[in-house]
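All protein chains but one are shown in place.
== chain A ==
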Amino acid sequence: MFLFFFWFCTETCSDSLPQQDPLRFVMNLERLPNEEKLCLCRKYYLAGFALLPFLWLVNVVWFFREAFVKPAYTEQSQIKTYVKRSGMGLLFWVAVLTTWITIFQHFRAEWGAMGDYLSFTIPLGIP
């Protein structure tokens, strides 16, 4: 866990660039060089596999314009792939979570003890 965070926060994307503030990816995407964008996009895509679908969501929202709207540039095809894959992963997660939440909410009361043990907070006054 810790190693993952360490990697995510500190690894710089490109050696060619001068070392800057490691948290600079909060900066405006427009001002980054293209290879930096690709590296960021890749980082978010990979990190999403650590059961973090929100990173994929961020990736899709953030890089959608870069991947599909902007005029073509060298790294764009790769960014496109990452954004697409992130989107697919996101969809998969949404489907799984929606199904599970629907099932859980619907059957929690019926499951009795099991339903209670699976719950974090149990609503008051209803089964």
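Points to keep in mind about this one:
Everything that follows uses one rule, which is that a contact is a pair of C-beta atoms (placed from the backbone, for glycine too) under 8 Å apart; a residue touches a chain by one contact, two chains touch by 3 or more; residues count from 1.
We take it that contacts and distances are computed from a predicted model.
Per the UniProt record, the absent chain's protein name among "28S ribosomal protein S35, mitochondrial-like Protein", "Cyclin N-terminal domain-containing protein", "Mitotic-spindle organizing protein 1" or "Nicastrin" is "Nicastrin". In the full complex, the hidden chain is touched by chain A at residues 112-113, 116-117, 119-122, 124-127.
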